[in-house]
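Working notes, beginning with the structure itself.
On to chain A.
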Amino acid sequence: MPHFDLSLVLHGQYNDWLLTGLRLSLELAGTTFALALPLALVVALLRLSPNLALRTLGAAYVEGIRNVPLIAHLLFWYFGAPELLPDDLKQRLYARNAEFICATIALTLYTASFMAEDIRSGIRAIPVVQIEAGRALGFGFLQTMRRVVLPQALRVTVPPLISQTLNLWKNTSIATVIGVAEMMYEAARVETATFRSAESFAFVTAAYLGVSLVITGLGVWYHRRYPVRTA
Partner candidate 1 sequence: MIDIIQTYWLYFLVGQFPNGPLGGLALTVLLAALSLTLALPAGIALGLARVSPFRAIRWPITGLVYLVRGVPLLMVIFWAYFFLPTITGVKTEQFSTMLMALVAFNAVYLAEIVRAGIVGVARGQFESARALGLGWWRAMRWVVLPQALRSMLPSLVNQFASTIKDTSLGYIIGLTEVSFIAAQINTQVFTHATQVYLLLALTYFTLCYSLSRVAYVLEKRLNRRTAAPARVPLSIEPTTNPAA
Partner candidate 2 sequence: MIQFDNVNKWYGNYHALVDVSETIAQGEVVVVCGPSGSGKSTLIRTINRLEPIDSGTISLHGADIHARGVDVNQFRSHIGFVFQQFNLFPHLSVLQNCTLAPVALRGLKPAQARDKALALLERVGLAAKADAFPSELSGGQQQRVAIARALAMEPPVMLFDEPTSALDPEMVGEVLMVMRDLVRDGMTLVVVTHEMGFAREVAHRVLFMDQGRILERAEPHAFFNAPQHPRAKQFLADIRSPFARGD
């Protein structure tokens, strides 16, 4: 059995590869989060709208996206969608970081569909009398949401959203399938170059775990600091 030599991945070239991968994973996760959260809010409000057409649109988005695995989304946006673009846009896409862009799009749409459901549940957890009170004061639908419901819903929604963020962080690993040079891609690359899977995977596992623990810790802190207060 080959001996376990962690220094292989802690210094030198392979370490650089893995760290670059880690940085890209974090960038992918961060960019996606920044885009997915507002999108999720919009979709959640669509699903709660008094307008039937908007409600159906929201529901179609959520059900259509989240019932399809992330790999299928990635394959579609990287191999399928660019075919539909006019030629000059396609050239510009491939000139830049096509893999990262397509991965971000796929991941954003996917993550937003789950986050939208969590936000919707959070809003629905607020007793209906709150909305009635807001409407009785004369606020419209959006205003009632903004001033009365959402501030209360926020505390309830944060724990599941932290959970989704955790999932997002883990899902960045799947972007490897379309060639994004994130951490998992680099781990496989180091393994191919050195035939030593244990060290490379141990590093990457520790990295994923580390960030996961930070995210979970954030959730625990938030829950302690801002507990849910009901009437």
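A word on the picks: all candidates are chains of the complex that A comes from, given by their letters.
To be clear about the criterion, contacts are C-beta pairs under 8 Å (C-beta built on N, C-alpha and C of every residue); 3 or more make two chains touch, one makes a residue touch a chain; residues count from 1.
These numbers come from a predicted model, not from an experiment.
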Candidate from 1 or 2 that touches chain A, complex-wide: 1
Chain A - residues contacting candidate 1, complex: 1-2, 48-50, 52, 55, 63-64, 67-73, 75-76, 79-81, 83-84, 123-131, 141, 149, 166, 170-171, 173-174, 176-177, 184, 187-188, 191, 197-198, 201, 204-205, 208-209, 212-213, 216
